[in-house]
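Of the protein chains in this complex, all but one are displayed in their positions.
Entry: chain A
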């Protein structure tokens, strides 16, 4: 019996098989077959949540009673825009970017120039500078917290330069600077690698031509290397600005038990603001409205950067 149906299956299966073969060979079908897994996951886990973020932002919705969520118009937005803490959070995000981005861009360029020279052991140094980038942010933050606790040799050292001998991440004056320090330490390896690949793309004969014209080392750097690195610098600044706005792990790690953004809100950012309201307090509507505002800020920055780039040609 089984043999019979097997045989029958094979015979009647033939046309079916060729239809399958057609599907696997025609562009029209194959294209959709190949993007289908992505599209299904995307609709389910990106598009739907994305729309929800907007819809919820106009609702009074709490996680515990999502069924009773009701439309309240712009109330969430109005409340956020009247919250002093929100502006503080925006300002902190901006501060992180304003302090860290120039430093890590400059540091990355310096490191790249150093490891691009013919020095012994430059490979080892390149690794040393890059390793923080692939280490988890939580691990680095943890180590720095231990290093910047009151009474260690580092706080002692900085104490001599007018910083108090205090626990940095627990002091409202230094906590945000501490976050910047973490971001710079971690990300300079990334900017170095990107700059390094840029340095290696500069055509060698340009330098030779410069030497014939009698250009000094500095002039060669100023008039040959720097113009070449311009697009890369733009890339680095735009990427690290966006990454800076998204910082979360470091701040979560220094906020022991307390509310995100501790001490006393000194490290609150737009991200911790929406996380605190949307996920910790489970106030889905209010949190979503904060997320939409975060999204608008990011889009605004991206737009400005693009405009700047287009103007410069």
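Everything below uses one rule, namely that a residue touches a chain if its C-beta (ideal position, glycine included) is under 8 Å from a C-beta of that chain, and two chains touch if they have at least 3 such contacts; residues count from 1.
We take it that contacts and distances are computed from a predicted model.
Entry comment: the absent subunit's protein name, as recorded by UniProt, is "Carbohydrate ABC transporter permease", drawn from "Fe-S cluster formation NifU-like protein", "STAS domain-containing protein", "Carbohydrate ABC transporter permease" or "Tryptophan synthase alpha chain". One of A:80, A:176 or A:291 touches the chain omitted from the figure, and that residue is A:291.
For the options A:65, A:128 or A:209, the residue in contact with the chain missing from this view is A:128. Listed here are the chain A residues that touch the chain not shown: 21, 24-35, 37-39, 41-42, 44-46, 48-50, 52-53, 56, 63, 66, 110-111, 114-115, 117, 119, 122, 124-132, 134-140, 142-147, 149, 151-153, 185, 190, 193-194, 196-198, 201, 232, 235-236, 239, 242, 245-246, 248-249, 252-253, 256-257, 271, 274-275, 278-279, 284, 287-288, 291, 294-295, 298, 302.
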